[in-house]
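Scroll down for the structure; my scribbles are underneath it.
Yeah, one chain of the complex is gone here, protein chain that is, but the others are all in their spots.
Now for chain A:
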Amino acid sequence: MATRTPGDALAHPIAGSAAKRVPGRGHTRSAVLFLAPFGLLFTAMLLAPIGYAVYQSFFRTRRSGLGLGPSTTVFAGFDNYVTALHDSRFMSSFLRVFTLGIVQVPVMLGLALLLALLLDSRGAVFKKFFRQIYFLPYALPGVIAAIMWSFLYAPSVSPFTAALRHIGLEVNFLSDDLVLASIGNMMTWAWTGFNMLIIYSALQAIPGELTEAAVMDGCSGWRVAWHVKIPAVRPALILTTVFSIIGTAQLFNEPAVLSQVAPTVSPTYTPILATQQSADINNYNYAATQSVILALLTFVLSFGFLKFTQRKGTFA
């Protein structure tokens, strides 16, 4: 999975930029000077590549003769897109990641919410200790974690396989049936604590009077959680869901490492792997097309989710 940066993009506007004065010419100049270094790099490293990818996706390299002669670049219109949409391996990579996300994201966020509620509850002990433990996987680079799990899944060295064999079960975590679930487990292991901390921070911000009033009214702990706490952390849940959608769409590290050891993980297992493979074989226009499609789909899913949750119910 690629790295996700915390910070809420859309869920709330900025408060506190109190500027009542009418803009002066000198101030505009200062603002431009302060913004220029970031703005230039932002344009060069983020905006330009997007434009370049879109541009590239409309061209195609044609080689003359038997592919040995000089190549020419020709305008291809939407041909690359049509090819991609008929590319069964590329399309099944989407389906695979979508299936994984539909199961893994709710499981992970459900767990994160449960753990945050338990940490926030009165009955909890050693809160600080547990919080640190849960957040620990965030400190492990995704690839290093993937390398670690690749050994933990490998039949010859896995302590889990050995333990299961002890009780008479023969399980191969890298088999065709299980490898997707194994990847889901790696993602859950890596990100539950991170999401838990975001939700937990939101829980801490709920005014004490609100929960106490509910308790006075005779609400049980379970009902306080359901009727007061969960609605109050709705923005945090939306935020973590959007991060998870973006992160799942970019699934790369785990399958990239597993593909080295498990033949079940093909070079086109996820959309990013497929895109990278196209680049590896110098089919840059097609790679650009694939990355545009992936970005569009991710954007539609994450933005669609935001819109859907904003329309549905206005409380919280």
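Operating definition for what follows: a residue touches a chain if its C-beta (ideal position, glycine included) is under 8 Å from a C-beta of that chain, and two chains touch if they have at least 3 such contacts; residues count from 1.
We take it that contacts and distances are computed from a predicted model.
A.B. asks: One chain is missing here; what is its name in UniProt, given the choices "(Fe-S)-binding protein", "AIM24 family protein", "Oxidoreductase" or "Multiple sugar transport system permease protein"?
C.D. replies: For the chain not displayed, UniProt's protein name is "Multiple sugar transport system permease protein".
A.B. asks: One chain isn't shown here. Among A:Val105, A:Ile183 or A:Ala202, which residue touches it?
C.D. replies: A:Ala202
A.B. asks: Out of A:Ala76, A:Val179 or A:Ala249, point to the residue that touches the absent chain in the complete complex.
C.D. replies: A:Ala249
A.B. asks: Would you write out the residues of chain A that touch the absent chain, in ascending order?
C.D. replies: 2-3, 5-10, 12, 14-19, 21-23, 27-28, 30-35, 37-39, 41-42, 44-46, 48-50, 52-53, 56, 107, 111, 114-115, 117-119, 121-126, 130, 132-152, 156-159, 162, 185, 188-189, 192-193, 197-198, 201-202, 204-205, 212, 215-216, 218-222, 224-225, 235-236, 239, 242, 246, 249-250, 252-253, 256-257, 260-261, 272, 275-276, 279, 284, 287-288, 291-292, 294-295, 298-299, 302-303
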